[in-house]
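Quick one: the structure is below, and I'll ask about it shortly.
Missing here is one protein chain; the remaining ones are kept as they sit in the complex.
Letters A and B mark the chains in the order given here, with residues in each chain numbered from 1 onward.
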Amino acid sequence: MSLHSANEGKYAIEARNMSIYYGTFRAVKQVNLAIERQKITALIGPSGCGKSTVLRSFNRMNDLVASARVEGEILFHGQNLYAPSVDAVEVRRRIGMVFQKPNPFPKSIYENIAFGPRVNGWKGSKSEMDELVERSLRGAALWDEVKDKLHESGLALSGGQQQRLCIARALAVQPEVILMDEPCSALDPISTLKVEELMMELRKDYTIIIVTHSMQQASRASDNTAFFLMDPEDRAGTLIEYGPTNELFMAPKDKRTEEYITGRFG
Amino acid sequence: MVNTKDVTMDQARLEARELARTASAQAIDFRRRPRLGETIIQALLFICAAISILTTVGIVYVLVRDALLFFKLEEVTLWKFFTETMWAPQIGAVGILPLLSATLITSLIAMLVALPLGLGAAIYLSEYASQRVRGLLKPILEILAGVPTVVYGYFALTFMTPVLQALFGRDTVQVYNMASAGLVMGIMILPLVASMSEDALAAVPSQLREGAYGLGATRFETAVRVVLPAALSGILAAFIVAMSRAVGETMIVALAAGAGPALTFNPFQAAETMTGHIARITSGDISYGSIQYDSVFAIGLALFVMTLILNIISGSIVRRFREVYD
Partner (left out) sequence: MNDPTPKSAQPSIGYLPQGFEIERNIAARRLQGTLWRNLFVSSLLIGILALLVLIGTIVNDAFGYVALANKVDPANLASQPLKELSKEELVAILQANISQGLFRRLENDQPFTERSQENVLELVYERVVQQQVIESYDLWESLTQREAIEQELTSQNPKAKLEFRSWLNWGFLSRSMASKAEFSGVRNALLGSLWMIAITVVVAFPLGVGAALYLEEYSSGSRISRMIETNINNLAGVPSIIYGMLGLAIFVRALGFFTSGSFLGLSDSNGRTIISAALTMALLILPLIIINAREAIRAVPLSLRQASYGLGATKWQTIWHHVLPQALPGILTGTILGISRAMGETAPLIVVGAATYIVTDPSSIFSKFTALPIQIYYWASQPQEEFRRVAAAAIIVLLIALLSLNTVAIVLRNRFRRSL
C-alpha cells in the first residue's frame, strides 16, 4: 500500500500511544505527539531520554536494530507507518534524515546527490540530473560554494559543508519530512548558524523535526517544542510537555520543564 | 626571622638534601648504564628479532646466488629465459614460459572461483548475517582455511578430476589437468578472500549505511552501492594477497596439475607450474651444482619476486586504506 493518499490534514506525523522497546527494555513509553505540517518541531531533553529513538521511529530507522520494536501507531497521511503492508524503504524516501555526524558517501559531491534519486527509480536525462543536483544544492544553500568542484570528493568539504551536503542529498529524493538528529552538534558556531538559517528556509516546503541538546537552538529555530524526560522509576523516556516553542520556554506548564529549561538539571 | 641556630640547622638539612640528591643522581646514572645482565638480555633479544632479517637476507642470497650460477652458464641468457617456449635445462631449453603460463592459468582459475564466492560470502557475513549466524558460519570458513594443502591436493585428484571427467568426457579431460588443480585451489583460497574482504567491509563506518538507508536505499543497494565501493581498496588488497597465495601454492598443483612442463592454454591438459616443478625436481636425489639444481633456484627467484611484488602492493593498499578511516 502506498503512502501518497491526498489526505492533507494539519499534521504531518502523528504518534499515538507509542512505546519503543530495545529487547525487553522500554526506552520510550506512551508518547502522543502530533507534528504540524511545514513547521519546525524540536525534541529536547537530557541525554538518554529517548529523543533519537523517537525520531528514528518516524522513518523506521529503528528497523535496522534487530532488537527494536514499536508499539502503538505512527500515522503519516492517515496511514500507520508500522502497518505490515508499508515498506520501510518507501517510508525513508518520504521521510528523509540528517544525522548527528555528517556522513557523506566517499564519492563525488555530484554522486552523493545523485545516489538517492537513482536508487529510487528516478528517470531522466543527464542534463535533468545536472539540474536536480543543482537545485538540491541550491536548496541546501551550498551551490555557490561547490559549483566548481562537483566532481571532487564529498569528504574534502568542511564539516559544515558536509552537513549541508547531507541535507542536499536528502532533498534530492523530494521528501515531505526531514528528520535531523542533533545536526549541529559536530559543527562550529558559524556552520551552525548557516544550518539554522537553512532550516528556516526549508520550512516553506518541508516539515522538519530536529533533535537538539541546545535549548538556545530550540528556542531560536523551532516553532514547536517537545520536552522528554526519563521516568526515574523504569528509565523509560516520556513526553512531559509539548506546545508552541514560545509558550514552552516562556510559560512552561510542568515544573520539570521549567527546571530543565532554566538549567537546573540535565 | 632567621637566627643562627636555624642557619646551622638549615645548613645540615641542606647538606643532607645535597647528599640525597647526589645519591639519586647516581641512581639515575646507574640506570643509564644498566647492569651487565640486562645488557646481555637486551642483546639476546635483539638477535632473536634480527633472525627475521637474516631469514630474508638468507632467502635472497640463496636464490640470487644459485640463480646467478644458472644464468652464467653459456647456454642460458635472460632473453632465452623469458622468451623460449620450452623448459628442459639438461638439453639447453631454458624458457620459463611453460611453467609461468601453467602457474598463471591455475591461479587464474582459482581466482575465478575464490573472488566471486569469497566476496559474496563476505558481503553476506558483513551486511546480512545476524551476530549469531555469523558466529556460527565463520568457524566453518576457518576450518576450511586450516585444512593442509596436501589434503586439497588429494581432493583435487580423487574428487575434482573424476567429476570434471564425468562432465566433459575422459577424452577431453586428462587425468592430470590444470582445471582441477585451479578449481580446488580456488576453494582453498576462498576463506582468505572472505575473511579479508569481510574485515574491509566491517571497517566501513555504520553511519554510511545509515545515510544510505535514510535515503530509501534497500539493504542490497546499501551494500553494493555504498559499502562495497567504500571498502574497495581493502577488497582489492584481499584479491592481490589471494593471487600471491595461488601463485605460491605447491601441493595442489604438484598432485593434480601434472608433472612435466608443457606450454598449453587448455585447462583440461596437464602442465607443470613453477612450484610443482621445483617440488618435483628437488624431491629426487638432486645433485648439488648440476644445471637442474641451479635452474630450480632461478625459478624460485622468479617466484619469490612475483609473490613479493604482489604482497608489497597489497600491503601498501591496506595501509592507505587504513588511513582513510582513522
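To be clear about the criterion, a contact is a pair of C-beta atoms (placed from the backbone, for glycine too) under 8 Å apart; a residue touches a chain by one contact, two chains touch by 3 or more.
Since the model is a prediction, treat every value here as computed from it, not as a measurement.
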Subject >> Chain not shown: contacting residue from B:E84, B:E210 or B:E249 >> reply: B:E249
Subject >> Given B:I96, B:A279 or B:I317, the one touching the chain that is not displayed >> reply: B:A279
Subject >> Contact partner of the left-out chain, one of B:Q207, B:Q292 or B:N311 >> reply: B:N311
Original post:
What chain A residues would touch the chain not displayed?
Top reply: 1-2, 4, 87, 89-90, 117, 119-125, 127-129, 131-132, 135, 173-174, 176, 205-206
Original post:
What is the set of chain B residues that contact the non-displayed chain in the whole complex?
Top reply: 34-35, 37-38, 41-42, 44-53, 55-56, 58-59, 62-63, 66, 116-121, 123-125, 128, 137, 140-141, 143-144, 146-155, 157-159, 187, 190-191, 194, 218-221, 224, 241, 244, 247-251, 254-255, 275, 278-279, 282-283, 288, 296-297, 300, 303-304, 307-308, 310-312, 315
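Here, only the chains that are shown with their structure count from here on.
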Original post:
Hey, how far is the Cα centre of chain A from the one of chain B, in Å?
Top reply: 47
**OP:** Please name which positions on chain B make contact with chain A in the complex.
**Re:** 130, 205, 207-218, 221, 225-226, 229-230, 324
Original post:
Mind pulling up the chain A residues that touch chain B in the complex?
Top reply: 59, 61, 64, 66, 89-90, 92-93, 96-99, 101, 103-107, 115-116, 119-120, 166, 169-170, 173
